[in-house]
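Shown here: the complex without one of its protein chains, the others still in place.
Read from first to last, the chains carry the letters A, B, C, D and E; within each, the first residue is number 1.
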Amino acid sequence: MRFDEAYSGNVFIGATQDWDAAQAVIYGMPMDWTVSFRPGSRFGPARVREVSLVLEEYSPYLRREMTEVKYYDAGDIPLPFGNPEKSVAKIGAFVDKVLSHGKIPFGLGGEHLVTWPVVREVYRHYPDLAVIHLDAHADLRTDYEGEALSHATPLRKIAELIGPQNVYQFGIRSGTKEEFEYAERSGIHFHPFDVVEPLRSELPGLKGRPVYVTVDIDVLDPAFAPGTGTPEPGGITSRELLEAIRLIARSDVRVVGADIVEVAPVYDPTEQTPVAAAKVLREMLIGFVK
Amino acid sequence: MRFDEAYSGNVFIGATQDWDAAQAVIYGMPMDWTVSFRPGSRFGPARVREVSLVLEEYSPYLRREMTEVKYYDAGDIPLPFGNPEKSVAKIGAFVDKVLSHGKIPFGLGGEHLVTWPVVREVYRHYPDLAVIHLDAHADLRTDYEGEALSHATPLRKIAELIGPQNVYQFGIRSGTKEEFEYAERSGIHFHPFDVVEPLRSELPGLKGRPVYVTVDIDVLDPAFAPGTGTPEPGGITSRELLEAIRLIARSDVRVVGADIVEVAPVYDPTEQTPVAAAKVLREMLIGFVK
Amino acid sequence: MRFDEAYSGNVFIGATQDWDAAQAVIYGMPMDWTVSFRPGSRFGPARVREVSLVLEEYSPYLRREMTEVKYYDAGDIPLPFGNPEKSVAKIGAFVDKVLSHGKIPFGLGGEHLVTWPVVREVYRHYPDLAVIHLDAHADLRTDYEGEALSHATPLRKIAELIGPQNVYQFGIRSGTKEEFEYAERSGIHFHPFDVVEPLRSELPGLKGRPVYVTVDIDVLDPAFAPGTGTPEPGGITSRELLEAIRLIARSDVRVVGADIVEVAPVYDPTEQTPVAAAKVLREMLIGFVK
Amino acid sequence: MRFDEAYSGNVFIGATQDWDAAQAVIYGMPMDWTVSFRPGSRFGPARVREVSLVLEEYSPYLRREMTEVKYYDAGDIPLPFGNPEKSVAKIGAFVDKVLSHGKIPFGLGGEHLVTWPVVREVYRHYPDLAVIHLDAHADLRTDYEGEALSHATPLRKIAELIGPQNVYQFGIRSGTKEEFEYAERSGIHFHPFDVVEPLRSELPGLKGRPVYVTVDIDVLDPAFAPGTGTPEPGGITSRELLEAIRLIARSDVRVVGADIVEVAPVYDPTEQTPVAAAKVLREMLIGFVK
Amino acid sequence: MRFDEAYSGNVFIGATQDWDAAQAVIYGMPMDWTVSFRPGSRFGPARVREVSLVLEEYSPYLRREMTEVKYYDAGDIPLPFGNPEKSVAKIGAFVDKVLSHGKIPFGLGGEHLVTWPVVREVYRHYPDLAVIHLDAHADLRTDYEGEALSHATPLRKIAELIGPQNVYQFGIRSGTKEEFEYAERSGIHFHPFDVVEPLRSELPGLKGRPVYVTVDIDVLDPAFAPGTGTPEPGGITSRELLEAIRLIARSDVRVVGADIVEVAPVYDPTEQTPVAAAKVLREMLIGFVK
Partner (left out) sequence: MRFDEAYSGNVFIGATQDWDAAQAVIYGMPMDWTVSFRPGSRFGPARVREVSLVLEEYSPYLRREMTEVKYYDAGDIPLPFGNPEKSVAKIGAFVDKVLSHGKIPFGLGGEHLVTWPVVREVYRHYPDLAVIHLDAHADLRTDYEGEALSHATPLRKIAELIGPQNVYQFGIRSGTKEEFEYAERSGIHFHPFDVVEPLRSELPGLKGRPVYVTVDIDVLDPAFAPGTGTPEPGGITSRELLEAIRLIARSDVRVVGADIVEVAPVYDPTEQTPVAAAKVLREMLIGFVK
């Protein structure tokens, strides 16, 4: 009796209502408890769905239609407000279920900490996992003012879990001196400032491997994505980000999960930020789900 | 598998997922094709749901909780873009279904024209129907630049259908000279400018009758509801509107349907307009569903 | 060949293009050079015209239509940027022309200093002039940081020109201690905080006299007019302001000029402030031009 | 060497730089870690200072100037991000110092939880303390989703510390059923919906007692204060709030501390919310510091 | 008596008031009736004029001044609200008049459908016409949900009228699969994604021909033009768009008409979108009118 296909964008454009048939699952993680500057990404997933109506279902970049892919939109995971520990646990439990059903998880943040429990689960299912990380910030701190579960730490935790040599970072232009030193000495494939060219050269080395792709929307310059918690001038353009997704889709890696995080709608009355995130998600769905 | 209870406000707060058990049904009518000044109310229903999370489930006005009422949120009716005729038909068909199942329809607009097909159906089920109309504008034109299906005509069409003497208008402060003359000579119970006091005196005369309540959010002064298509200074306060709903809820009428329309979120970055609409809807649900 | 009646609001709604037939003349004074807090009222007149399209041409308050009045919209006076002296001179010269043709000037500001050259000219034509002033601020300083031509001084200059006993101030809720002391001891008819009741009692005493009415939009509470340079909480409602205009229109004074000033659109994305100013101007035109 | 009197509003207008001479101390508590709906009040104190430049130093309500009061602006307390326990401890330590120097604390929030550590300290210095609370929300929960240190609990904690019979609540229009039942049966002086009249009748009963005044800006209707985390339609006007402050200032209570909280600037591009808070703070300083 | 040269931007900067002397005519088409996602471009032409005051009259790109060109600003064509058929007819009639007087039409939209009646008239006057189209969207549908007069169809109608081989499209990055297939097989000179380089290579082939240039502001990335109805990330920069105009101006084509459409101001509080459109119009006037 529910009009899920309706105008109002309650679900991401083109989603199926048939869980069993779905190859992929979209889910929101509306959490911003640990954000240090401008909170608000808890409202990101809903707005990305709402504006997805602006998109065509055909990708001229990939020359393929969304209708060739089956994905289910599960809505947002109900997260215990203000509690990072329990939130992380609930996210992990849901993603485990998605993976156990043989489906590919596509997450919408929320702050970047949400990537940590997802990758932990994906790694359990794919021990040979590599992670591709597009972001303005290194997110490599051991802790933020004493707290290990923070929006500033997920990639450090991931690097320590799966090994730094399995982490590929692109576009980083902000961090502490310690983070940059760790990135450079730990064995991380670390590419500050730029995305497209270094990605093009790294992808052949990942041939055949299962890969998780995590995109912080602030890898874009604030001109292209002002609606985010910690805007960092000097970023890439939306053309470059779309090209990066296309490169991964056309490569020989096997994407086993992906997310796009840190959309905070209140800072962007133009809505271009959720629109950019929605287009990236469309390209990821069309390009990563074979 | 869908998190409808989730944080992101995909459904109105407190809605049940059990259609059969529901006494009432919420549905959106995302249509603004005939708006003459500032369009945008097509995005109203989704935003009202989204911000409904700010509300408590208890009404201190009515001293009752939402949990004592069972209502289903059907999402938005998929309306054929730019086509008033077909939109009106689809709305009518859905409302007929709601009424045929013995449930009370609670609609979210969308422009005010959406009320016309709803009342037409409600009147078929309740021939003794009276309509209570709270609005800044009379909406009594026979046509708008030649078009009878317009946001400026629904109350005229309703008055001609159910008889002017069964129409009760409150708070009207804008219209053509012809509309005011029609209102005053046709037999409509017409109360310009004010709401609470005239409503208090009219309600006893409606005792026992089935009543449809339609609220245009612009009955509020733009200070209280700036996010609307045709703001009209000189309106009532939100306290007065809440008191009006309480008066109807406490009266001896039988509410058989209601709506709240003309929320256009883009004009209100503060979100106070959808929040006001959400609170009015909560009060109507708690107060009108016995 | 110019579509001045066009959709885009280049002229105030309902204006005639026939200068000779016009009883009244609307003109803008796009000046904010001396504003101390938030500048921006230079864009006020244009936006008031633009949003005037939202209005009906009929006033249910006065039960009269705009078509019963003939007024010309002259556009904005080209003012020498950043130069109060020359701006004041140009405004005076234009108003003199309007008055010499026997027409009633209706000005749109701009900062409140613009009222000074207007009243100076009106007073030359009507030596028995009284001034009705609705404002949050007393505007009674002798100077602002040494400058006599300031947005904080126009009423002082007017009081000294026409005599304090001919100045009627309403709604004032902000000023220096010196301004309040001057207001109270100089003979000004001074009514802080409130507007409607004191106006109702003062109007009979003005019977038969020529009156200039100057309305600073910030007499409204910021809830009703946030788009202004120096918002001052604790003001009146838009219903009260409309009632004040109605009282003057229904009284036995002869309005020989009026203005509405200090609309600064950039601070009000909802546009309710220019809409309120446009409605006040409509009521003044319908009510003051006999 | 620092221009603290400068244009940019680094300190609240009229503050002295002489700590020793100060009778009162302004301080910010930039914390919103436990906010459930819209975060952002961490930026409140800075914006209140910034816009305080719009104010005159004279209060026509109290007929007194700010220059007759000496107050120091200490800036914002550096709070450990995301950690309610440590934040509460730091606030308490600072307020203890203010009180030990015989000065009156005037706090700027931040979420309402900040009032809890302040009142705890004030109560240690004034065991006969009563608390006057103006708010839309009861804030009387024992916990929020299991967490006792929450923006929903401070008044419950205060009531349990100083005794419910010493708590006076005004304007409350939102809460759970349990909160309203507790308010009514516990002995709290509980006045839902209204502020001015019940305050007028309660004040004589507080004669001579030390009183702490806590104002949540959302006691105002969202029309008057849209920039807040949990807007609740149906509130009072800014005139009523100013009158409430005047009533307390003119009464025979002895104010030993006060705060104004929950200003979240990002939701209010008009800035009327911080302006309202700044005016309330001015009135509290002029009226409460004898 | 009208101050059309005035500060408020009632006409485009530098326009003459002498129709007879004018080589070119600016006119607005304030229509957005068929927009599927975010309406609002009806307010575009007025805002482009208003912000044109920010521009210098000299183009350093073309090393020429606006004063060397004579153009008249006709205001906005009064369009019958909500009626595409009659709107299209009125636009056609006006443009026919402009062309019959030997003047070059420069149109401001409004939605892109407005280009259809303009090109139809231009083609009647110049049967050898070619059309240069800069846009994010192909606009090549045969209909949109059954409606042939839609913002999604104008280029299809034009292609069918003047022959696909006379249509040159640049920058297209969105459309259905069918549109892209039609573009590629029909003979259209179709250049997706990029503008400057393909334009540079196509222009010599157009030598000596009459050309109509239509620019949808959304050819720019949303970063450069967020104020539009259907923002599409991945677009070109404003530098590239200005270079494209310069290339056409410096080429050997003869521009016989041009437009810039789809500016929807409400989505862009920064006003950069109408400013960009105004600058493009300045460059087109200086560069296309010889």
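Note that in this section a contact is a pair of C-beta atoms (placed from the backbone, for glycine too) under 8 Å apart; a residue touches a chain by one contact, two chains touch by 3 or more.
Given the structure is predicted, the values throughout are model-derived calculations rather than measurements.
Engineer: Looking at C:Leu62, C:Ala89 or C:Val266, which makes contact with the chain not pictured?
Structural biologist: Answer from the full complex: C:Val266 touches the omitted chain.
Engineer: Just to verify: which one of A:Gly14, A:Gly28, A:Gly44 or A:Gly227 makes contact with the chain not shown?
Structural biologist: A:Gly227
Engineer: Check the options D:Ile77, D:Val114, D:Ala159 or D:Ile172 and report the residue that touches the missing chain.
Structural biologist: D:Ile77
Engineer: Identify the residues of chain C touching the omitted chain, counting contacts across the whole complex.
Structural biologist: 32-34, 36, 38-40, 80-83, 144-145, 147, 150, 266-267
Engineer: For chain A, which residues reach the chain that was dropped from this view?
Structural biologist: Those residues of chain A that touch the unshown chain are 37-38, 172-177, 180, 192-193, 221-224, 226-227, 230-235, 267-270.
Engineer: Which parts of chain D are in contact with the chain that was left out?
Structural biologist: 1-10, 19, 27-28, 30, 42-43, 45-46, 49-50, 72-79, 269
Here is the rule we use: only the chains that are shown with their structure count from here on.
Engineer: Using the average of all C-alpha atoms in each chain as its centre, how far is it in Å between chain B and chain C?
Structural biologist: 37
Engineer: Multi-chain contacts in chain D: which residues touch at least two other chains?
Structural biologist: Correct list: 38, 221, 223-224, 267, 269-270.
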